[in-house]
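Note that one protein chain is taken out, while the other chains of the complex remain in position.
And now, subunit A:
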Amino acid sequence: MDEHLATFLRGAYEMEQAPIISFKHVSKVYSNGTVGLKDIDFSIPKGQFLVVVGLSGSGKSTLMRTINRMHEVTEGEVYVENEAVSAYKGRSLRTLRRRIGMIFQNFNLINRSSVEKNVLSGRVSYYPTWKSVMGLFSAEDKQKVVTSLNRVNMAEKIYARADELSGGQQQRVAIARTLMQDPKIILADEPIASLDPLTTKTVMDILKRLNQEDGLTVIVNLHSVELAREYADRIVGLRAGELVYDEPISAVTEADLNKIYQAI
């Protein structure tokens, strides 16, 4: 395809799809002088399945955490639904985070608690603190736990303790917890790095389904180039905190991706 035409079409597509997240010249320098991110500038349209690839330490996790303000940026601004995230504080920051689900490499469930309690904990930001602490959740929300668990095929484990589950099952529970937030965006930080190939497919399929059926914007950090090509709408690559690659899946070639992983 003519390169100019492709660029034009992509531009037109992105204009139609208002960006849900935009990075405007975002940089992050840690207090010890390490550069985490360097002038990141791109937008993510609503409903996209974006995969971020790059070596360990390339800034993938940091980039992801600037979206829900788990990490602060030192320069530039991140916009979520056209609002600058740096403006949020206290209660409003918590409602921002409520709209953004997050999934982790180590699942981060509360091991000694039941699956039900773990999933319910995804709903706490809809309640005042005292109600969360007393466990005064509404009947609808308790039903919502079952619905969420059903979506990840884990309903039969609702009363099991989280640490009795396998890694893949724990990650599915973590996704159910995220669904309790009614998020618009899902951030998944290396969600399959601790899983075997079969459970990897289950988890990635669930994320894809949430993207397609619910229209959630999904951002996944991955190490695996094959998985990135299989699931992504668009792939961006980071190297030493810099955005070095950004293509829609139709334009991605194996050679490009291998370049991202080459040593500097």
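Note that contacts are C-beta pairs under 8 Å (C-beta built on N, C-alpha and C of every residue); 3 or more make two chains touch, one makes a residue touch a chain; residues count from 1.
Heads up, the rule we're going with is that contacts and distances are computed from a predicted model.
Within the choices "Cytochrome bd-I ubiquinol oxidase subunit 2 apoprotein", "DNA ligase-associated DEXH box helicase", "GMC family oxidoreductase" or "Phosphonate ABC transporter, permease protein PhnE", the name that UniProt assigns to the complex's undisplayed chain is "Phosphonate ABC transporter, permease protein PhnE".
The chain not shown here is touched by just one of A:M102, A:V145, A:I158 or A:L207, and that residue is A:M102. Touching the chain that is not shown, out of A:S27, A:S43, A:S86 or A:S121: A:S121 (per the contact rule at the top).
Where subunit A meets the missing chain, the touching residues are 68, 70, 93-98, 100-102, 104, 106-113, 117, 121-122, 124-125, 129, 132-133, 174, 177-178, 181, 187.
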